[in-house]
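Moving on, here comes chain A:
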Amino acid sequence: MFSPQTEAKIDALIAKYPYKRSAILPIIHLAQLEQGKVTEEAIHYIADRLDLEPVEVYEVVTFYSMYFMEEIGKYHLQVCRTLSCMLCGAEEITAHLEKKLGIKPGQVTPDGRFRLSEVECLGSCATAPVMQVNFDYYENLTPEKVDEILKNLP
Partner candidate 1 sequence: MTETVKIKVDGRELEAPKGKLLIEVCLENGIDIPNFCYYPDLTPQAACRMCLVRIERMPKLATSCTVQVQDGMVVTTQSEEVLEARKGMLDLILGNHPLDCPICDKGGQCELQDQVFAHGTVYGRYEVKKNDTREWRLSPFIAYDPQRCVRCYRCIRVCDEVMDVHALGRIFRGAKEVIGPYGIDKGYSLDCEQCGYCVEVCPVGALLSVDSRFRSRPWDMRETITTCQHCADGCQMRLGTRGSQYVRVASKDLKGINGEFLCIKGRYGSSYISSEERLDNPYLRKDGKLVEVGWEEAIKYVAARLKAISAEDRDAVAVLGSPRLTNEAAFALASFARKGLKTSNYGQIADVDLTRFFANLTAPLATHAEVKKAETIFMLGGDPTENNPLSAMVIRYAVRKNGARLLMVNSRRTKIARRQAEMFLHIRRGAEPAVLAALIDSDENAARYAELAKVKPEQLRRLGKAISDSKRLLVVIGPEVNGATLEVAARFAALLKSDSREVKYLILPPYNNSVGTLDMGLRPNGHELKSLFGTKIKALYLAGSNPVEQYGNSWKEALSKLDLLVVADLFMTETAQLADVVFPVNSFAELDGTYTNAVGQVQRVNRALEGTGRTRPDWMIINMLAKEMGLEFGARGSAASIFRDIASEIPAYSGISYDRLRKEWAIQTERKISTTAEQPDALLSALKGEIAKIDLSLDLDREPVRQGSGLFRLGTLTSRVAVMREAFKAKEQVEEATGVR
Partner candidate 2 sequence: MSIISDVVETVKAITTGLKITFSYIPRQKLTNCYPDEPVEVFSAYRGEHYLNVDENGKERCVACFLCSAACPADAIYIEAAEDLRPYEERSSVEERYAKVYNIDYGKCILCGFCVEACPKDAIRHGHNFEMAVTNFSDLIKDKEYLLKNRERESRLPVVIIDEVKRRGLSK
């Protein structure tokens, strides 16, 4: 189902916990990382590996906001909307991105390049407003800075 490296990681994760099902969260992350989203095949595969029913994996996937069953897009723009960022203008950043990309939070641009999301605190309140693109932080944002960041993304 997955590449040998991922399979090896899954094996290691299952071995790590006293109960197999405890490994469910990191395994779904691995699956998502490899395939760009959580596919139905992956859910069935994971359920099989962990001796669970598919619906039990499905519960977890639909519960957490960081698992996606649809394409994530190449760049996942996650704008913090919790208090500090909001006060420092996160709403403005979101509005700017919405206008620029022509999508609402939770949507993906038609070319599949960007997904826009509003997320809760990213833990970098001192440098609000903050946006996380995939795994990288961009801090002290202004609309101009956002334009710059988007332009420089490969």
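The set was built so that all candidates are chains of the complex that A comes from, given by their letters.
Everything below uses one rule, namely that a contact is a pair of C-beta atoms (placed from the backbone, for glycine too) under 8 Å apart; a residue touches a chain by one contact, two chains touch by 3 or more; residues count from 1.
Just so you know, these numbers come straight off a predicted model, no measurement behind them.
Q: For chain A in this complex, which listed candidate touches it: 1 or 2?
A: That would be candidate 1, which touches chain A.
Q: Tell me, which parts of chain A touch candidate 1 in their complex?
A: 40, 43, 53-56, 58-59, 62-63
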